[in-house]
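Rest of the complex left out; these chains stay put.
Read from first to last, the chains carry the letters A, B and C; within each, the first residue is number 1.
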Amino acid sequence: MTTTEHLADTVENAAANPETPQPFRELGLKDDEYARIREILGRRPTDAELAMYSVMWSEHCSYKSSKVHLKYFGETTTDEMREHMLAGIGENAGVVDIGDGWAVTFKVESHNHPSYVEPYQGAATGVGGIVRDILAMGARPLAVMDPLRFGPADAPDTRRVLPGIVAGVGGYGNCLGLPNIGGEVVFDETYAGNPLVNALCVGAMRVEDLHLAHASGTGNKIILFGARTGLDGIGGVSVLASETFSGDESAGKRKKLPSVQVGDPFTEKVLIECCLELFQSGIVVGIQDLGGAGLSCATAELASAGDGGMHVDLDLVPLRAEGMTPAEVLSSESQERMCAVVEPSNVDAFMAVCAKWDVIATVIGEVTDGDRLVIDWHGQTVVDVPPRTVAHEGPVYNRPIERPADQDALIANAPDALARPSTPEELRETILKMIASPNLCSRGWVTEQYDRYVRGNTVLAQPNDTGVLRIDEETGRGIALATDCNGRYCKLDPYVGAKLALAEAYRNVAVSGAAPLAVTNCLNFGSPEDPAVMWQFEQAVRGLADGCVELGLPVTGGNVSFYNQTGSTAILPTPVVGVLGVLDDVRRRVPSGIGNEAGETLLLLGE
Amino acid sequence: MSPRIGVITFPGTLDDVDAARAARYAEAEAVPLWHADHDLRGVDAVIVPGGFSYGDYLRCGAIAKFAPVMTEVIDAAKKGMPVLGICNGFQILCEAGLLPGALLRNAGLHFVCRDQWLKVENAGTAWTTRYEPDAEILVPLKSGEGRYVADQSTVDELEAEGRVVMRYVGGNPNGSRNDIAGVTDARGRVVGLMPHPEHAIDALTGPTDDGLGMFLSVLDAVVKA
Amino acid sequence: MARVVVDVMPKQEILDPQGQAVANALPRLGFDGVSSVRQGKRFELEVDDSVDDAALAKIAETLLTNTVIEDFTVRRVES
């Protein structure tokens, strides 16, 4: 290796060489976005700063196309709906008070694109990521669910993707000791080439243990702990590396890096126990998970949520690969890492807990009294930015919206035209065909690969429509969770379709004997640059929010996944809705299905 | 004083809370044991619970067998202390040489979680006296590497000496030799079982409460001793 | 008949939790001096002489290896 590789682009260098061309378009930034970064900084960004802004201002991290619509959730939530809510949209995950001093936190997130590239690892790290979100709130993760969508069951690519995704969800979740209490498996041709892997995690804590991460208190230490940082998932940012690695062999190699991350559930399991012990002993100010955008995201978010600045020394970050550039260290999506803010007097105690669990922990910086996020590398400053501009003040777009021209034709093409079974034989045949169809047949092949028993609190799981967990062994207090979405309804009418998804999850929770309490969602759509998709999105958000008002439930959090399409064909609009309910005593749960006892009476409620 | 049942936690152990709960349901005192300690804390029996110790990346149980606490378990077992290895615990006991054979990847190559019928073949071990001989019980099975293998002479010996403790009935879920779900040592004190009796102690959270018998049995065994 | 060995290893830059677990265990077991461990797969195939190198490479690449995260080598060994 040559020595030139370490000549990182410093702030000083950026100021001195304002016209150095930068590959901002390859990193996904638009011309005006790049111009805004230059304006914020009063100079061109360094490579490391460019890497930070480009990931943090991506659709995935900044919600730039969805923000203006998601506001509607907040606007429609009344104080009454907020009654049980302890934390809502904007936090890692929503938190609700379920009584008896228990707080429950839950969230669903997508990991669609990585799961298409590498099904097993994509799905596995999807589970790993959502679990760390829940953990960062101070809660013990208790269970997972996995709403999945695939192309046609007999399509060759589904045969590649489905077994890997199911094995990945199971492989990671089983090894973490989190029961899988439900999910969905839906097939539709629009998901061929773009499967959906949504992962939900639910956790619980005592109300007084709720932790919201922020870096406050000058002098407090920033500690990175968990796995080492490697070249995982930095696919895009390797464009920058090739610049610095001017023409030598490794440049070529670096460029080909797949942007896949490999999960290590064992490390995460140990990290969970370690974090819970840290929270328990009260020696952390806050803990932030590292997910997409890695350290860029964690440092910028911690700093902008706090009241000061932050200084980080990147040389201290334990690395797994040689010759990483500062931009790569900041953007690496290596899994199973967390970042904590710790008062200096507690650092030793913190390190002792990490040592007990064999978790690597390193002080990488501290909270400063300035208002800048400053990051050094080899003694020189490579990042010097106002953290809010990275984490919260990204671009916001009012994308064009247009109801698709063919929507009326689609609606007009009603099922009335279809032939109906008219004889008992035809009816029998239709029923047999239906129950054997991929969308209705047994999910046993999938659910058998998931541990639903671990920890001994699973009261209902498959084949029930709702998962029910015991939270308190003394009182029997527990929760119910269901996720639902019919993308075909949403395609016909995204507003009503989203309401129906909510209504279905709500019903499923209610019939298990639980009182519905809160809603989360994962909004999977096509490209936001397509006005028809934006229309679907806007309608779905309004439908879901209005439905929540009618039912009196708050949306406590969610996730948006855009660009789910193959070529110009978008997936069915798929706003997956999760409803959380509470049972005073899980012994009074109602399993789904009939025929448990002889002589049962069947009643049909509603119209 | 109620008997004390130790439950070991390795990094990556998952079913320790369940094993401890099962011990409590049987009215024993559950005593947590830490992998890194050379100390059994005066317990009367030990459960090596399920999970993925050290991630099970190399081979299930391969690394856990070297933990300091296992040295103590091996010593105590040789002196006759009842030891139950469940799932990963069974794998660890085999790796540690306390039980013969090994557990390999399921013949179907997938992790399997299902409610499994078992036949109690030996109701005379420290962990099975509360069952009628030939009783059939329903408990969860959840494992990816649960296929019991041993060479022919070992299998013959186990069969001849009645050391097959439980057998799968209603279909072999993983390709185990002779449908073997669990085996015991020559004295009937150390038992390894692939399915999870600790997940079947209460019909609220498991398929049945058929598993409780194992924890009640060991109380009889240690009280008698 | 020929015997063919296909070695499949995780790519260098990719996390190898399996190898790491072994590497971490060694010092605890009293073995020092091992600085890194990587764990991969080894396949042994018995093939007819009709199977040429191109076919073997194809088998290794499409079936035995996940080329997103693994590299492979194929070699014939005498049996």
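We take it that contacts are C-beta pairs under 8 Å (C-beta built on N, C-alpha and C of every residue); 3 or more make two chains touch, one makes a residue touch a chain.
Everything quoted here is computed from the prediction, not taken from an experiment.
Undergrad: Only one of each chain type is drawn here, so how many copies of each does the whole complex have?
TA: A x1, B x1, C x2
By definition in this document, only the chains that are shown with their structure count from here on.
Undergrad: Could you work out how far the Cα centre of subunit A sits from that of subunit C, in whole Å?
TA: Each chain's C-alpha centroid was found; their separation is 34 Å.
Undergrad: So the centre of each chain is just the mean of its C-alpha atoms; given that, what is the distance between subunit A and subunit B in Å?
TA: 37
Undergrad: Which subunit A residues touch at least two other chains?
TA: As it turns out, subunit A has residues touching two or more other chains at 264, 266-267, 358.
Undergrad: Among all residues of subunit B, which ones touch two or more of the remaining chains?
TA: Residues 54-55, 57 of subunit B each touch two or more of the other chains.
Undergrad: Once bound in the complex, which stretches of subunit B touch subunit C?
TA: 54-55, 57-58, 63, 66
Undergrad: Would you pull the subunit A residues touching subunit B in the complex into a rising list?
TA: 167, 170-171, 174-177, 264-267, 269-270, 357-358, 447-459, 470, 586-587
Undergrad: Please name which positions on subunit C make contact with subunit A in the complex.
TA: The contact residues of subunit C facing subunit A are 10, 13-17, 20-21, 24, 66, 68-69.
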